[in-house]
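Just one protein chain is left out here, and the rest sit where they should.
Then we have chain A:
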Amino acid sequence: MTSVQPPAPGRELSNPPSDGISNLRFSNHSDHLLVSSWDKSVRLYDASANALRGEFLHGGPVLDCCFHDDSSGFSASADHTVRRLVFSYNKEDILGRHDAPVRCVEYSYAAGQLITGSWDKTLKCWDPRGASGQDRTLVGTYAQPERVYSLSLVGNRLVVATAGRHVNVYDLRNMSQPEQRRESSLKYQTRCVRCYPNGTGYALSSVEGRVAMEFFDLSEASQAKKYAFKCHRKSEAGRDIVYPVNAIAFHPVYGTFATGGCDGFVNVWDGNNKKRLYQYSKYPTSIAALSFSRDGCLLAVASSYTYEEGDKAHEPDAIYVRSVNEIEVKPKPKVYPNPPA
């Protein structure tokens, strides 16, 4: 808190949330940024204008949020509710409830449905077009082997990562049964799962400084391509200090991705060539969330302590919006056609 501010890691948004940031997302249509926070609020920023456009107060900490379109969004709260937020009227209504805090929320443009995952070990699908009231909006409830920790959507595919290192892959058109039941390739708790923009697989990060790159196709040829790599580690005096990888964000244009860890670093990776493309200078505290804007020109970074070491003094929570150079995210072709073993 008292330490010197690091050299500008991007433009810091004014009026940041007053407590930890749980997630942030850029809109698919504009440079608007939706931010959910532990301070029981969801805020809408105009990232290019650096202006706070709206604020919604909830009954409990907000664990996730997402856009519906530019005029409305959804939030998942620890008070078990799933809410719809209408920005223009600054109005919110409760779409439905889970039996436990709702951890994550995703809106599928393909299915026109909202999907929420909760610690009550269920996944629920909602139809937001229906009138408010649980019985009218709820489409289905699907049991999960464990508490849902992370969700990701691509096309009609839904990847659900839960506690106990389970990974379920669903087809949104047939939610009765997971398409694939998998176990995480990583040995430790899953922090984040994100699908490749090209729809062929997903990246999954764990609390132990590692990211696994996975493929949906179960053929041997496809599975041979999967791998995991270490990141967000520090080697000190012969000991590796390993940090959780909290966030993964894919670049919408190049398919490269950024990871953010509790070490406060944001790294950009080229998954195809297995290269790290760039490392941004260190942020004051853990990276809680990352999001690229729709054209990939901006990267929103939530630098916010994620309580990995319990309640302790920490740097203030901040949102940085940095413009992204092509060189930082453009894949570089391999140097050797066959890298020497």
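In this text, a contact is a pair of C-beta atoms (placed from the backbone, for glycine too) under 8 Å apart; a residue touches a chain by one contact, two chains touch by 3 or more; residues count from 1.
The rule we apply is simple: contacts and distances are computed from a predicted model.
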Assign the chain not included in the display its UniProt protein name, restricting the answer to "50S ribosomal protein L20", "phospholipid:diacylglycerol acyltransferase", "65-kDa microtubule-associated protein 4-like isoform X2" or "Ribosome biogenesis regulatory protein".
"65-kDa microtubule-associated protein 4-like isoform X2"
Based on the whole complex, identify which of A:Asn15, A:Asn174, A:Asn198 or A:Gln279 touches the chain you can't see.
A:Gln279
Of A:Ala78, A:Ile115, A:Leu158 or A:Met175, the residue that touches the missing chain is A:Ala78
In the complete assembly, which of A:Gly54, A:Pro244 or A:Gly260 touches the absent chain?
A:Pro244
Which residues does chain A use to touch the chain missing from this display?
20, 22, 38, 61, 63, 78, 100-101, 103, 119, 121, 145-147, 149, 163-166, 180-183, 185-189, 191, 207-210, 212, 214, 218, 223, 226-231, 233-235, 238-244, 262-263, 265, 269-270, 273-282, 306-310, 327-328, 332, 339, 341
